[in-house]
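All protein chains but one are shown at their positions in the complex.
Each chain carries a letter (A, B and C) given by its place in the written order, and its residues are counted from 1.
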Amino acid sequence: MIRVAVAGCAGRMGSAVVDAVTAAEDVEIVCGIDPHASGKADAFPVFATVTEALDAVEADVLVDFTQPAVVAANLAVALPRGVDCVVGTTGLATATLEELAASAADGTCLFYAPNFTTGAVLMMEFARAAAPYFPEAEVIEFHHCNKKDAPSGTAVRTAQMIAEARSPRVSAAPGRETEMPGAEGARGALVDGVPVHAVRSMGYVASQEVIFGSLGQTLTIRHDSWDRTSYMPGVLLGIRSVGEREGLIVGLETFMD
Amino acid sequence: MIRVAVAGCAGRMGSAVVDAVTAAEDVEIVCGIDPHASGKADAFPVFATVTEALDAVEADVLVDFTQPAVVAANLAVALPRGVDCVVGTTGLATATLEELAASAADGTCLFYAPNFTTGAVLMMEFARAAAPYFPEAEVIEFHHCNKKDAPSGTAVRTAQMIAEARSPRVSAAPGRETEMPGAEGARGALVDGVPVHAVRSMGYVASQEVIFGSLGQTLTIRHDSWDRTSYMPGVLLGIRSVGEREGLIVGLETFMD
Amino acid sequence: MIRVAVAGCAGRMGSAVVDAVTAAEDVEIVCGIDPHASGKADAFPVFATVTEALDAVEADVLVDFTQPAVVAANLAVALPRGVDCVVGTTGLATATLEELAASAADGTCLFYAPNFTTGAVLMMEFARAAAPYFPEAEVIEFHHCNKKDAPSGTAVRTAQMIAEARSPRVSAAPGRETEMPGAEGARGALVDGVPVHAVRSMGYVASQEVIFGSLGQTLTIRHDSWDRTSYMPGVLLGIRSVGEREGLIVGLETFMD
Partner (left out) sequence: MIRVAVAGCAGRMGSAVVDAVTAAEDVEIVCGIDPHASGKADAFPVFATVTEALDAVEADVLVDFTQPAVVAANLAVALPRGVDCVVGTTGLATATLEELAASAADGTCLFYAPNFTTGAVLMMEFARAAAPYFPEAEVIEFHHCNKKDAPSGTAVRTAQMIAEARSPRVSAAPGRETEMPGAEGARGALVDGVPVHAVRSMGYVASQEVIFGSLGQTLTIRHDSWDRTSYMPGVLLGIRSVGEREGLIVGLETFMD
């Protein structure tokens, strides 16, 4: 049984982690950490800080879905004590991650993933694998109207991976020079030479389609995500995998094949 | 049995019309017209001009898939003689069509359609019908790399129909102002306020998707066309319908419901 | 301002109705009815029965998302008092609906819809409209693993509508006789001659695709629904429309063009 402490256990992502860990049979929650919920009765103790938590209970893994302002301090406590960390909080610079990993006790792992959705990670890996075999590739992402930037980070990353994988070859598809006057933008944004299109609608949460074409055929890889529970299989995969690793590991794909 | 003369019978579209009319049970080809093929042996006589053809054989309907340069002259011969015309040749101004229709014998019909693909016409009609019920709508069109302009005429027309049908309401989705620097075009081209995205790939012939969204739901209407045979059900529908109409009729939707 | 009473206001659907009506500008909640929540403090009074509610407050419309066991009694109180009813509770026989409508005060409307999702209703109407123009049609529905019957009621109804609309024509596609030994079921269930396929996955809530084919083209109509908020635009459309109607009206499509 892997013993898990959940930092940010009262937040939206944190409470979803609590549910997922509770439902799984080979992992258990030993405590939560949340300054705003430390008085809350629960099936496990909740502490105000990571230090208090790790002084009081034995944990194998710390899961951190907190805030950019506190995640580094949390990891700086847990890693030297030999507690593996699974981190979904964004905003940590690579240099900071490396520094934190260097402070870890021997055999301890710092695992950070910008995206814990197994299907989204596979979509990107498959896009990378398919790119060399198709002359054309385009990315369409679909998000809720509340999303305030376009295109999404996942779409940009996917386009970059495609461009790298097919380099030095580039697309020969007609580009923005074929847009009719007044219809600028029809061919999308070019990210490293890959057209990326962003659709916004109240009917979506987070979806993406990668379309590859060659003579007479199309290969489409699509991912649809409907709520934050889609992160949980990836979080569990991280929890189950960090014990066998050490040092800094970035990206869920490391644990998928 | 409806007797059909096919102008441009040796061209790509014309010969597809010949095949479709030949295969149907309630229509028959009485002659072709094609200056480049008038000597060619066939199952029916082929004349160099419409005048020669209509002098020699009785026809109920003239189907014209020729060139902008000759279609008007063809119609100017057939319509006054009382031969209904089904026209897919593009490039005729509305004023010219009206003039030609005015020259027709009593009870004669001039039917022109920019698009004979039944599925594409239905897609546009459904988009018009759905638009009032959804806050958001976007159009994505997919065409072969040989297409030299973007977006397609069908996509532009669809966007215009959506804008009209939901007027005065406009979309509240985040627009081009949310495009990140360097990613201009991600939100597509705005056609009357409707985002239109164009994908180009060797793997497509002509496809289009119209996506409507409202809270918690998405309605998608998609049309895929793989070769010019997709025009033929619409051409046959036109041939069968013109006999009961007169004057100028524009658009296949007139005969669909 | 249309004054609305919500029966079942503490239930899952009822509370979503409360949210949607509260958010809309031209309708307002005057009371709720819910025996389990009548003591609950709220922005509006909650009564234990419809009789108590309509004795105490003036309402134009009663929305009923309750249980098969109580809906008839609720309507039997409201309709004779001249309160229009918008009903999403299933399980009422047509004869019962007709009887209840007959008991209504003059000019009062009983509106019942088995499905309030605007997109799903449009999908069915579009399927009916397209069916005459395509030789083939199949239905694929996608639902969550908790769904305990296959295919869905919406899929069955869609197939029936297609069969009626293209009658007496039937499909000429190869059928179940082409299934290989051991692969029975590959061609789906035949509902009035229309193949219906059911997909089950934790990744879906409720989706459906209707696929029409003819030579060289495919027309696809797809609806995806992600949570019960997708019912709300249809409930609001019902609330806004019943005032101008009387007698029994069945089906949201009546109010959609």
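By definition in this document, a residue touches a chain if its C-beta (ideal position, glycine included) is under 8 Å from a C-beta of that chain, and two chains touch if they have at least 3 such contacts.
Keep in mind that what you see is a predicted model, and the values were worked out from it rather than measured.
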item	value
Among C:E28, C:E52, C:E179 or C:E253, residue touching the chain not depicted	C:E179
Residues of chain B (touch criterion as defined above) contacting the omitted chain	203, 205, 224, 226
Sites on chain A contacted by the missing partner chain, in the whole complex	117-120, 122-123, 125-126, 129-130, 133-134, 212, 214-230, 232-233, 237, 256-257
Sites on chain C contacted by the missing partner chain, in the whole complex	135-136, 138, 140, 142, 145, 147-151, 156, 172-174, 176, 178-180, 182-191, 195-204, 211-219
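As a convention for this text, only the chains that are shown with their structure count from here on.
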item	value
Interface residue overlap between copies chain A and chain B, same or different (over half shared)	same
Chain located farthest away, centre of chain A as origin (C-alpha)	B
Closest chain to the centre of mass proxy, which here is the mean CA position	C
Averaged-CA centre spacing for the pair chain C and chain B, given as whole angstrom	36
Chain centre separation in whole Å, for chain B relative to chain A (CA means)	46
Chain A residues counted as touching two or more neighbouring chains	203
